[in-house]
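Of the protein chains in this complex, all but one are displayed in their positions.
By written order: A, B, C, D, E, F and G. Residues from 1 in each chain.
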Amino acid sequence: MDNKHEILQLLRQVADGNTTPEQALTALKRQPFEDLGYAKVDFHRSVRQGAAEVIYGAGKTAEQIIGIARTMGERGCRNILITRLDAQPAETVAQVIPVDYHPIPRLAIAYPDAHASRGKIVVATGGTSDMAVAEEAALTAEVLGNHVVRLYDVGVAGLHRLLSRLDELMDARCVVAVAGMEGALASVIGGLVDCPVIAVPTSVGYGASFGGLSALLSMLNSCASGCSVVNIDNGFGAGYLASRINQMEGLED
Amino acid sequence: MDNKHEILQLLRQVADGNTTPEQALTALKRQPFEDLGYAKVDFHRSVRQGAAEVIYGAGKTAEQIIGIARTMGERGCRNILITRLDAQPAETVAQVIPVDYHPIPRLAIAYPDAHASRGKIVVATGGTSDMAVAEEAALTAEVLGNHVVRLYDVGVAGLHRLLSRLDELMDARCVVAVAGMEGALASVIGGLVDCPVIAVPTSVGYGASFGGLSALLSMLNSCASGCSVVNIDNGFGAGYLASRINQMEGLED
Amino acid sequence: MDNKHEILQLLRQVADGNTTPEQALTALKRQPFEDLGYAKVDFHRSVRQGAAEVIYGAGKTAEQIIGIARTMGERGCRNILITRLDAQPAETVAQVIPVDYHPIPRLAIAYPDAHASRGKIVVATGGTSDMAVAEEAALTAEVLGNHVVRLYDVGVAGLHRLLSRLDELMDARCVVAVAGMEGALASVIGGLVDCPVIAVPTSVGYGASFGGLSALLSMLNSCASGCSVVNIDNGFGAGYLASRINQMEGLED
Amino acid sequence: MDNKHEILQLLRQVADGNTTPEQALTALKRQPFEDLGYAKVDFHRSVRQGAAEVIYGAGKTAEQIIGIARTMGERGCRNILITRLDAQPAETVAQVIPVDYHPIPRLAIAYPDAHASRGKIVVATGGTSDMAVAEEAALTAEVLGNHVVRLYDVGVAGLHRLLSRLDELMDARCVVAVAGMEGALASVIGGLVDCPVIAVPTSVGYGASFGGLSALLSMLNSCASGCSVVNIDNGFGAGYLASRINQMEGLED
Amino acid sequence: MDNKHEILQLLRQVADGNTTPEQALTALKRQPFEDLGYAKVDFHRSVRQGAAEVIYGAGKTAEQIIGIARTMGERGCRNILITRLDAQPAETVAQVIPVDYHPIPRLAIAYPDAHASRGKIVVATGGTSDMAVAEEAALTAEVLGNHVVRLYDVGVAGLHRLLSRLDELMDARCVVAVAGMEGALASVIGGLVDCPVIAVPTSVGYGASFGGLSALLSMLNSCASGCSVVNIDNGFGAGYLASRINQMEGLED
Amino acid sequence: MDNKHEILQLLRQVADGNTTPEQALTALKRQPFEDLGYAKVDFHRSVRQGAAEVIYGAGKTAEQIIGIARTMGERGCRNILITRLDAQPAETVAQVIPVDYHPIPRLAIAYPDAHASRGKIVVATGGTSDMAVAEEAALTAEVLGNHVVRLYDVGVAGLHRLLSRLDELMDARCVVAVAGMEGALASVIGGLVDCPVIAVPTSVGYGASFGGLSALLSMLNSCASGCSVVNIDNGFGAGYLASRINQMEGLED
Amino acid sequence: MDNKHEILQLLRQVADGNTTPEQALTALKRQPFEDLGYAKVDFHRSVRQGAAEVIYGAGKTAEQIIGIARTMGERGCRNILITRLDAQPAETVAQVIPVDYHPIPRLAIAYPDAHASRGKIVVATGGTSDMAVAEEAALTAEVLGNHVVRLYDVGVAGLHRLLSRLDELMDARCVVAVAGMEGALASVIGGLVDCPVIAVPTSVGYGASFGGLSALLSMLNSCASGCSVVNIDNGFGAGYLASRINQMEGLED
Partner (left out) sequence: MDNKHEILQLLRQVADGNTTPEQALTALKRQPFEDLGYAKVDFHRSVRQGAAEVIYGAGKTAEQIIGIARTMGERGCRNILITRLDAQPAETVAQVIPVDYHPIPRLAIAYPDAHASRGKIVVATGGTSDMAVAEEAALTAEVLGNHVVRLYDVGVAGLHRLLSRLDELMDARCVVAVAGMEGALASVIGGLVDCPVIAVPTSVGYGASFGGLSALLSMLNSCASGCSVVNIDNGFGAGYLASRINQMEGLED
């Protein structure tokens, strides 16, 4: 049972008469986050689920990151994702807490631990230069316990490269399509598969790509049904959502 | 087995040696769509699955719509969605083929038929005026066989209205959050639930809402994980994707 | 020899000593256009070449259009294109001068006449609703003496429909790719063919298509080489340029 | 009586007959600012009121800042705010005049002095990274004599963190809501409190946050009444306006 | 005690021990809004305070508006504002419930009643054509019990017209500055007065005013301290906020 | 001496000791405008100078326009420009006061009177459809006493049409260049003449002309020195400024 | 007689019969520019007039600048403006050719020489930080032989600073109004003076100033007649145009 559920289940139990209001209030007072001054750290979920937590690294000092991660680690969190962490502060962090660092997506995994590898998520990119965002998505999904297949450099200008990997695409429970420039990859994949497709526009490109705007608009206007879009360069968000979808329980009959 | 799968499975069977290339080529020649001149109509899927097909009504004459729908209907399609259909042409269509017309979302269901009502999708709106888009999403999802719960007028400026319906939200397998103006509804719901959230910005608003741009950007920048966004006013796309997610099979262990 | 060439050849002849300056000045005084007050009509080219002239119909009264077209017709112009002409003024025009009117692209051909049908230009559209712009391109190219093949409703969300027409695409000397929404059609075709591809974004769509901006940016950012773009909805410009390319003479060895 | 009042009261006194025009003109000639060449320094207000003056530090050299601040200090100004001052020039300034420097908001207070701490302004942020702007607002308000309560990292994606501090919010006479990304914080707070809410969009974020544009539009479109917005990252402006509101005198009955 | 306060005070009383949790829960069950299906109507506040409620009229049928207003009126609400209501539906509404209709700002006051006229709010406009928005602000403020002074057509291109009314401006407790085109009015007034200034950009203008964008940006960038901005054409929001500020109680010493 | 001068000269005379403050104050009290409630009418200038006054017609009722114009006319104003006045209200106005109405630029001249025709202003357009804006500029300049030469339909795509009128351009004291679409006319003329060039972008065009934005940006970026730009479609502003420049007095030696 | 005039006068003389075509052609062959490979240098004008030429320094190497300037200098050009030249390359240039360098506007004057100081141009700025652009305008105008008065830091938020300098403004033959942020300075000055006003938006500011866009739009929408706008930060263009206007000859009677 995670933190949000904890609170709300509590309220429902009160409503159902299964918990007295007094008990509920006492429970609510056990503050579900620790206040470090510069941040309020949630830590319940990971302990219970082995699921990863995330620290958005941009704009935080190495010291703040260490503070937050250590607080989590000491509570038992494992596989804590630290996104947008440059190599320099990553080294500082690694001297204090155990960290696996991936330089291309600038992603660190603190207190790394074994995790499951279930279902199947395909992460595809239009070009080589979309790889940083794609790896953020792929590593996020892996750390959250999903099996990930990478299909990189399969952009629509060379359709044969994409079509030669159709088998991989058809088996996926969820596809993350990462592309800059014209962003057509999401449309084409959306027309080929039947599972949900999460499109990630990247800021890769020049001229009228306007920092990812072109790919973003293209993906929003995709004529293929079953697609949705996350923010430009938001590999973490795509990987996280793909994990939620991949790990859906089946409908009871 | 639907059309896209049909083709690709075929190719895989050839690759696996289960089908000879000659058989594959013969199969491929059975053209999977009918060419009406002004449109190429796919019709395989619905026959097999009872799933709905969609006709984008905007910019088509009543005659073209009748032509496409009747072609489908005669092949056995049921519950064919016709989106963005004004009342005037809807009447013309209804004189020729059986149609359920919903004036608020300007949505028609041709050859209406019984359908399942499985799982649970919540469709929530920020205000009363987002209802047209929300109904497009809700009806789409219902016609595709999903159970839909509507939570309308629960915008974040009156947080107590949203919180009073937390039970409904917590049970959903997928939430569609429909909002114009500031679009904050998606962020707040995204922080409250654990299932995938599909955000639909609407063009409702005035001034600096810029035809839905404000809500779109707000939703893309949502700090809550697990959210993704479809195009402005794209109720159909949200309902279709929500259906895909709601009807996910569980992971095999 | 057309009007522009006329002037400039003249200057070159002077430079080469083949014409005296006095002769050149006399020639320059024969004004190459007629001034109707509200417009300055060029008419030389068509007389010599049988090539079409174009009148941009938007914002002109039926009377002005008749005035310009008749001036041209009386000088011997044939197959004069009148673009963006609504049905109402088209009828008025047709009562005075011979006109073939095409209601979907709102295009009239005044003083229609036989014309050649050489080479091969493919005009492809993503959807049915891009047809108006595509027909403006196709009719323009035909009137200019080119053979045109139409491939409509072959958008990338149903890739099998495009791939089933690969033969037609591979034979073209020039392809005009017309698409709204995400505009991916140009990228995909650009990756499939070796001839020049002219992309025409259309204003078809809703929400974040922003009146064709999304398709425009997508096409500009196309990763496929050999593509270029004309203005949103500019079917005439695409058809005109496609004609120039299709009718290129071969290189002398 | 401050500078602007001084001039205008003067004019009203003339209009009322309480001052002769000659006296008014003489008064007007006492130039209310000192011209340093590169700047015209107002200094009247602070002397009288103990209120802070502000120097916009960006694009000024340390020497210019020292020149302006010293001119004020010598006239008796205290608690002079210097905004957007980097650490490097701040050190140079500190060697010459007394300065309290705050590195996170890059804000210096020259000639620091005791000040009141009246009423109650709450400064809230969506995330840790909005802290720089929030501190500019908070310190500005404090220096102007207001009591400030900080509620940082209470973004709407974790609604429980905000709701756990409702007491603080309900007591405020004015709330400054600082948020980047989706900017929903202002809407939610605006729906919870009855006092004026000043929204400050920040340029924190990436991708489609477009340097604060997303938060700006979101806040302008806030459905909650009682909100208004200042420029992106304009912590000083928010703190200054909050002070004006917090220090309103009551209506006479 | 209004609705929001009601709930939150309740929670605080529980926290303080002044209310038992059981009592709190019972209170919470008395739903503070009535659900009409198409809308959820809040009605507590006005009954107690005589303060106005607002119905956003755009996109609602006359029947829906009547339904919402009558529900409020029957609970004792008076001076209910209905904004953006065209003359046609206004007539329909007026046949059923008592209404004062103002055609220029397209604003109706349902169940009109006597109200106070306290303090002083100045509403100023740059030109005659900003009057509709200004009247929405002025009438809103008046209905909420404030004394309003109108200064119309005092744009900065004719500075003498503004300066001739300095007396009025200097006395205000709050100024609402309404302007389209270049929006400079807010900056100039902001530099002349010491009270809070609420800037309202209007969509009045043409060309590069881009529907109010120019005025909006201009006002956000105002160099004068003490200004904040509401959405384009949002007269209601400005009037409402001005009322909050005008009616501030004084600080206790 | 016009109104603005009147006031400011007065202040200077006081400063110079040529006027006593009492006299100045008395003069200032003679309000230089008449307040009609919905507008404040300036009328001094025209009486003295025979110069035109302007009423911006858009968004005013025929009655308001009559009110303003008659107030001016009765004070002796002549040649009062009423811009953006549709044919319908123009007829109503013409029944009450003497008016010359020009339907293409939708411009009326009330109380028309003889005027001078001095110097030389060239008004040039890129195409026929820019004529409405060009006529607003030309008529404005003529009514203000300038000699105007019209060069219409001389866009840069047919350079010979422009070059054939070089004589006219070279003689001008000021050129107004009116163009939509790509706006190149201003650059080319700016490179050909030595007098000031006022560029007027028009909203004529389609697709990526974005309501005149393309022409506006093009003109702002003109590489030719001596050009400046007014708002999109602002023919009046261009004509007014051209008049100021054309009527400059020479420098004294 | 300058270069452009030279060519065109020639053509007119031919048209008038005052020059034979042969003479004209010979004259035309004397190429009016020297081709350095990387640039084509015009040099006629300055020799005759003592007027300044301009070299746009951005994106050119010191060597290229020296090459262009020396070619001009050797032909007798004096007071050659080199804009956007950083201090580093300026030093390199100064070692080879005589140069006066102004670091704030990053402007060099090569082959400096005495020049006239006629008429009166006022250059005004909103703030201290607009000084770089203002100095580019002022120095350009001075070098072109105009008398320039600087009014810096007279922004509209402190109206008394502007009003205290009204004398200077009223005497100008042309005003250059330089302002970033809200750009209101141009509107206010435009309402105070009767001479042409050239508005220069600057990229100074932050947040929603969007690199000068806010000031640009504000200035384009100025309600004051007689204003026109040049590109963002284009001090040179403003100074050049101001010079043209200031040096207008008077109308002959």
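FYI, a contact is a pair of C-beta atoms (placed from the backbone, for glycine too) under 8 Å apart; a residue touches a chain by one contact, two chains touch by 3 or more.
Note that the coordinates shown come from a computational prediction; the quantities given were computed from them, not determined experimentally.
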Residue touching the undisplayed chain, where the options are F:Ser164, F:Ser203 or F:Ser218: F:Ser218
Given A:Ile68, A:Ala90, A:Leu107 or A:Met131, the one touching the chain that is not displayed: A:Met131
Given C:Ile97, C:Val149 or C:Ile245, the one touching the chain that is not displayed: C:Ile245
Contacts of chain G with the absent chain, listed as residue ranges: 3-4, 7, 31-33, 38-40, 42, 56, 58-60, 64, 201, 203, 212-213, 216, 231-234
Residue numbers in chain A that touch the chain omitted from display: 127-129, 131, 152-154, 158, 160-161, 164, 204, 206-209
Footprint left on chain F by the chain that the document does not show: 126-127, 155-159, 181-184, 187-188, 190-192, 205, 207-210, 213-215, 217-225
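Note that in this section only the chains that are shown with their structure count from here on.
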Chain separated most widely from chain F, comparing mean CA positions: A
Interface with more contacting C-beta pairs, comparing B-C to F-G: F-G
Cα-centroid distance, chain E relative to chain F, in whole angstrom: 38
Cα-centroid distance, chain A relative to chain B, in whole angstrom: 25
Chain centre separation (chain A, chain F; CA means) in Å: 59
Junction residues of chain D - those touching two or more other chains: 4, 127, 158, 191-192, 207-209, 213, 216, 220-222, 225, 231-232
